[in-house]
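Just one protein chain is left out here, and the rest sit where they should.
On to subunit A.
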């Protein structure tokens, strides 16, 4: 709060009662200048209208990276993904996932290919939307985008599994043991994804209907897991 001067226009009691509005030094400024600026985050940071672009960028990048770390190291009490949602992570993961699954056949002009890419894309967003809608209809206390954000970020283990799988397949896809490796990899990633997403969402689901809300969530990750498990060709 740069230009705050005590005893500005309002009496101290009025100041305390007010929203964190910014009254710049002089009386004229109060009329023509920064009349009101609201807080936007928990640190009590006031006014983001004058920050340099690098600050904005750094804050968002940091928020995204933090969320990825929280998905990989899920702690039950952590609500980082829910506090301020963004859809950057889900978008990146969704595009990576669709692209990696799409590269199944090398023939790019094949029409089946493009459908496949779009299917994965729609499955991720549509699926996350439907799971969210379901949990909302069951009176879960989580907003739409919060839930989509969480479900999207929790695709990270599955995406990593797909990446590892495709690298393994491109090294050696003929070993009989590859099927066990595949199952272990996808199974592990699936458990991880479900565990992570429940770690964030569990407390927000309606207490008496948790199973009903969790079932489609498991189904959502399972369907993506199945798509990954049927992967046959390598990356290169």
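Before moving on, here are some points about what is shown:
By definition in this document, contacts are C-beta pairs under 8 Å (C-beta built on N, C-alpha and C of every residue); 3 or more make two chains touch, one makes a residue touch a chain; residues count from 1.
Criterion: contacts and distances are computed from a predicted model.
In the listed set "Coatomer subunit zeta", "Alcohol dehydrogenase 1", "Mediator of RNA polymerase II transcription subunit 20" or "Golgi apparatus membrane protein TVP23 homolog", the entry agreeing with the UniProt name of the missing subunit chain is "Golgi apparatus membrane protein TVP23 homolog". The chain that is not drawn here is touched, among residues A:69, A:122, A:164 or A:226, by A:122.
Residue positions on subunit A in contact with the hidden chain: 2-3, 9-11, 14, 24-38, 40, 47-50, 53, 56, 60, 82-85, 88, 91, 95, 99, 102, 108-109, 113-115, 117-118, 121-122, 140-146, 204, in rising order.
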